[in-house]
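One protein chain omitted, others in place.
Moving on, here comes chain A:
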């Protein structure tokens, strides 16, 4: 099979220019995971300045996702590890408030699944990211290799607030280390599977769907554009619905409320699922891009127009992905 472009053409309009202050929800199921799509988001964001002339000198940066060492050194990318030490308990006392604090010293927690096995990592590294990262202040560059690890401590909204402070601190550093101009650089935030935190805590710890949604709102306010991934497997979504004939567990109720609420707040919802007709050798799954509940809320002026679409995708053995319409 011919080698695929790192960014499939059919996907380009959907992932390359997330509008400002927007939320994009990516839902996936066990049989059709979203790793490859998140990598495409990263790729689109990190090569952005090269692709688009509109934004001029401003650059988008991405927090979370993969350990892209070189980008991290250039302060164009930061990875916050939300899994490794999330439940290791509190170590330090004072939560990091100052953005200038060292990345590794912050005590608090945050959520997201960690680095995943990377089908697309090679393609991400191919195009050198655009220049101008090198003039960041040296004292920040010093910490560049450090990965922020989140730790959850306490209960309820206070625990989430601490996580939020840690992440916003990283975002602020990225913003500040931009081009040395007055203008702050734009930061895209990818929150990978925050439902883990919800599942691991739950309403008995004071963290429910509402608290999680408010936490996402808080992160959204710090970043320029936000992408959040979430599981949408049937038991997690449908067991809690009114048509189910048994009492739903708190996990099912909270997850369904969080996931559906996220789709209500998102401008774009990208849904990954298995092929209805069963497994196929040359199709990995179906991607449906729909307008979320928040689509159309902002002023119509300047709003990018895109069409809802359903396509098939195939992740090849080398990690490259082809995206095509049905029957093509």
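Points worth noting:
One rule holds for everything that comes next: a contact is a pair of C-beta atoms (placed from the backbone, for glycine too) under 8 Å apart; a residue touches a chain by one contact, two chains touch by 3 or more; residues count from 1.
What we mean here is this: contacts and distances are computed from a predicted model.
When the listed names "UBC core domain-containing protein", "Elongator complex protein 5", "Exoribonuclease phosphorolytic domain-containing protein" or "Roadblock/LAMTOR2 domain-containing protein" are checked against UniProt, the chain not shown comes out as "Elongator complex protein 5".
Only one residue in the set A:4, A:27 or A:153 touches the chain that does not appear here, and it is A:27.
Which of A:176, A:248 or A:283 touches the hidden chain is settled by the complete complex: it is A:248. Within chain A, the residues in touch with the undisplayed chain are 21, 27-29, 31-32, 156-157, 203, 206-211, 213-214, 217-218, 220-221, 232-234, 237-238, 240-243, 247-248, 253-254, 256-257, 259-261, 263-265, 269, 271-274, 276, 288, 290-300, 307-310.
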